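What you see is the complex with one protein chain gone and the rest in place.
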Amino acid sequence: MREFSVVGKDIPRPDAWLKATGKAVYTDDIKLPGMLYGKLLRSPLPHARIVNIDVSKAQALPGVKCVITGQDIPKVKYGNWRLFPATQDEYALAIDKVRFVGDEVAAVAAIDPDIAAEALQLIEVEYEELPPVFDIESALKEGAPVIHEESPNNVSVTRKIEYGDVEEGFSKADYVREDTFTVHAVSHAYLEPCSTVAQCDLDGRITLWTSTQTPYIIQCLLASTLEMRENDVRVIKPYVGGGFGGKMELRPWEFCAAFMAKLTGRPVKFTLTREEELATGRRRHPMVIYSKVGFKKDGTLVAKDLKISLDGGGYNSMGPTATFLCGNFGAMLYRYPNYRFFGQHVYTNKPPAGAMRGFGAPQSLFATETQMNMAAEELGIDPIELRIKNAMVEGDVIPDVATISSCGFIDSLKEAARMSNWKKKRKSLAPGEGIGVGCYSFISGGVFNWFNTQYPFSAAEVRVFSDGTAHLLTMASDIGQGSDTALKQILAEELGLEMKDIRVTSADTAVTPQADLGTWGSRVTLMAGNAVIDAAKKIKEKLFGAVSARFNLNVIYDMECKGGRVYAKGRPDRGMSFGEAVAMVQKAQRGEPLVARGYYTPRGKGLVTPAFSFGAQVAHVAVDQETGKVEVKKIWTAHDCGTVINPMAAEGQLEGSIHMALGYALSEQFVMDKGKTLNTTFLDYKIPAAMDMPQSKSAIVDTYEPEGPMGAKEVGEGLVSPTAPAIAEAVYHATGYRCKDLPITPEKILKGLRDTKKRKRKRS
Amino acid sequence: MGLPKFNYVAPETVQEACQILEKLGGQAKVMAGGTDLLIKMKHGALRPKTIVGLRKIKELRKISFRKNQGLFIGAMALLEEVASHPKVKKLYPAVAYAASQTATVQIRNMGTVVGNICNAAPSADNIPSLMAFGAELIIASPNGERRILLENFFKGPGEVNLNRGELVKGVLVPPPPEGSGVSYQFISQRSKVDIAAVCVAAMVVIDKGRTRDVKIVLGAVAPTPIRALEAEGLLRGKKLADRSIQKAAEQASQEARPITDMRATSEYRRLMVAVLTKRALLEARQMALAS
Partner (left out) sequence: MMHKISIKVNGDLYVLSVEPWKTLNQVLREDLNLTGTKLGCGTGDCGACTVLVDGRSVTSCLTLAVEMDGKEILTVEGLAPAGEELHPIQRAFVEKGAIQCGYCTPGMELSALYLLKNNPSPSEAEIREALSGNLCRCTGYNKIVEAVQWAAKELKAEKSKSTRSK
């Protein structure tokens, strides 16, 4: 392994002290002179035709400066799958129909938020109700109400993967099991509600500050929906209070703020309420997952047949990607010689599901991992042994999916078993306690270009100065995960500088180099990291040239940047300070500053991703046999994320993932009634609190990813998948209740306990 | 989320407050900590024209104990103050415990026990144990004061026995009888920090090995907190053996009239009444025997 000076260290994030002192500026903290406040009118009905909208009373309210409806805006649909315009199914404000409770119908901008809210009450909308559908089954029925004319069967996207011969595979199996799993919707519940501020300058150009993960995507889609040129729209990402996939599309308030800023000539701000976020916001896809797997007697997998239906809600949102990915994740972790997947994205009259941390993996892997645990029991093989037997290894190729260029899966399994004392605990826990395992694999960025970007996937510009400092410009978006810090670390490492020597400017589409697809799919470290290294290498070539000329070095000398100096490797005296070297280059260029751009676009890496992370997790639970309440006592994780850029940050990603997955497994759920979300506060949408969080112990398995920057892979998303199946297995171990429909509730456990007792009585 | 518009007045005496309430009637709402009231207003469930804030009435912040009269908790005593009050902790541990388990630190620093009572949520954490102790409310009006047993105060969810011009001055909790124990138990399904899906308080007085008195109070399983009178009847005058505790617990579960809502189904609630009643009786017995 390579020795690093800055990479691999617990470096506190440079932005942390701004956040600790309350000085970090988030979008809603921005106030501009003359700014108006916007609010959205949303549909109270799940499915209806808009017959008429009368805004005259709202317009007449003193203080109201602008009211718009779908009739006022350019008729341009948008959606992130720009490559396939047929999937773009949304208008910023509903034009003909509303398709879920919360669908945006009109917008108001006023001098004060209270007045804007009052004006909403004065807008009169006449609807003609249409029959709604709320679940996959009814949406797929013959004669079901059609939600989008373009998809008469309510299926908007399908995807198939097939390799080997599944039927033949099953014919050779000694043991086959078929199960259907259902998983539910959950909220990103980022703590910062969406917020946006738009300003229109004198020549009509738009600047938008917005809480987003994808400034470049917002820039492009905003330009097309406003019918403007891309370069006339500037998107700036201030500090963002979490995203988790929920802030990666153009959203109606961003459009409305910009559109109304143009109309009024005044800045316009929209900030959603938590109630809006929970009642109408994007969510993780509920899915119905049918999975059939076949094994040999000794536990060797022979085939898998996977059919997934995604409940997409009223619009496509990021559903097409989720449909694509859940099938890929179904093929991961284990070597399935024969594999078939069919996925379909189904419209229903509910708030659309979108991208959420894990992007198809938590659902798909809940099924995979639970089924592995069930099979292990029936085959009489230890669940970890069964996994090791079938585990993917470096060099494995999955047709149409990927090549595994580095893989620490088996080591992760072994390490998780060792740390948790698996063998012993599996046999000798106190009554009511249980232990279970779950695993994951995840992508380090997508190779697919459904956004149809005309630019590299990631870009970086590095400027260096004779005072020994550097300036990194990148469109990569830090939304709290710490990419500004990681990229700074990578640059510091490459240039041999310290963190404090580097200034970072990120995520401003008018200033940072084109382009970056944003923060999702765990792509930032790998892709933007590689772009930074590319730029740094170009800078170093120049510096090496200058130093080499100055000391008249033989061309065979290797050179390096380290400790603030540039010198011949092994001959530190043949060198100079970083700043002096920059000055020399600049002199040689007759004043032209030393600047370089770096790019990264994955090529020849299959259809999915350049690199996969892997990991295994063990959960220990105690279940109160009378109340059915589950306490997760401890979680052990061993994972392979390649070179760790910042261990403290990696652990933070792990613990954050456990938190989110704990909610997914046990406490978070939308309560819906006829398409309406009933639990719209954090009092009733229950994300775990500090007291609910278990202890966490982790180990990082040592691997080096050849495609990653300095060997790194993803660490931010995959970890959200193993927890739910691990807890479900632990609960089964403790009680005999097997969860195939998330979440695991005390009520289901009590019923399971009663059933177990009955079964035992029958047997005896 | 913004609040609707309203007027605000902050009288300095109880008398003055009652007069304002008398004058404004249904258009005014009393506010203690506001942690229930303001939320309901933000959600649009309430739109009072005037809020009568009690903050400036100094005497209402009081918590005091007198041997013969018992404990007085003033209408503005914070949940946190009740939870940490040494006398309450020592003599009324279930009252202190219930207050300490209500909401979060910040809400306990704002909200009051009396507000929790007057809000009359079936799930209110502070009502069952106070009812089990036989607490009374002191109600002030422009013409003087009256007292009402806490268990007679509730009419339905959010509805209480208060007339025009009246407000609650405080709760009076009688001194705990010799040989008594009171336990408070609650459960929420989803998180350790949550509104109770079911809550139960049990009080027993054990005298020469027999149950001289017993009260079982169930919360969140009926429109108001209720006594499980038949379950109590199974125990009164008897030895408090494990078997009879189990029977009483099952009986209590029959007396509950739970509904299904966001927090739990009625079936689960019914099951939990039995479990929590049993646990409460067991703990109360232990406390009684140790006293």
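The letters A and B name the chains in turn, as written, and every chain counts its residues from 1.
Please note the rule applied: contacts are C-beta pairs under 8 Å (C-beta built on N, C-alpha and C of every residue); 3 or more make two chains touch, one makes a residue touch a chain.
No experiment lies behind these values; they were computed from the predicted model shown.
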Given A:Asp72, A:Glu560 or A:Glu651, the one touching the chain that is not displayed: A:Glu651
Residue of A:Gly241, A:Gly360, A:Gly496 or A:Gly642 touching the missing chain in the full complex: A:Gly241
Candidates B:Gln106, B:Asn143, B:Gln254 or B:Ser291 - the one touching the absent chain: B:Gln106
Missing-partner contacts on chain A, residue numbers: 10, 12-13, 15-26, 28-29, 31, 188-193, 239-242, 244, 273-274, 479-482, 648-649, 651-652, 654-660, 681-683, 687, 689-691, 693, 695-696
Where the missing chain touches chain B, by residue: 1-8, 10, 34-35, 38-39, 42, 51, 53, 55, 80, 103-107, 109-110, 192-193
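Note that only the chains that are shown with their structure count from here on.
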Residue numbers on chain B that touch chain A, as the complex places them: 1-2, 5, 187, 189-195, 262-265, 267-268, 271-272, 275
Parts of chain A lying in touch with chain B, wherever the complex brings them together: 113-114, 117, 273-275, 626-627, 629, 666-667, 671, 678-679, 683-684, 686, 688-689, 691-692, 745-747, 750
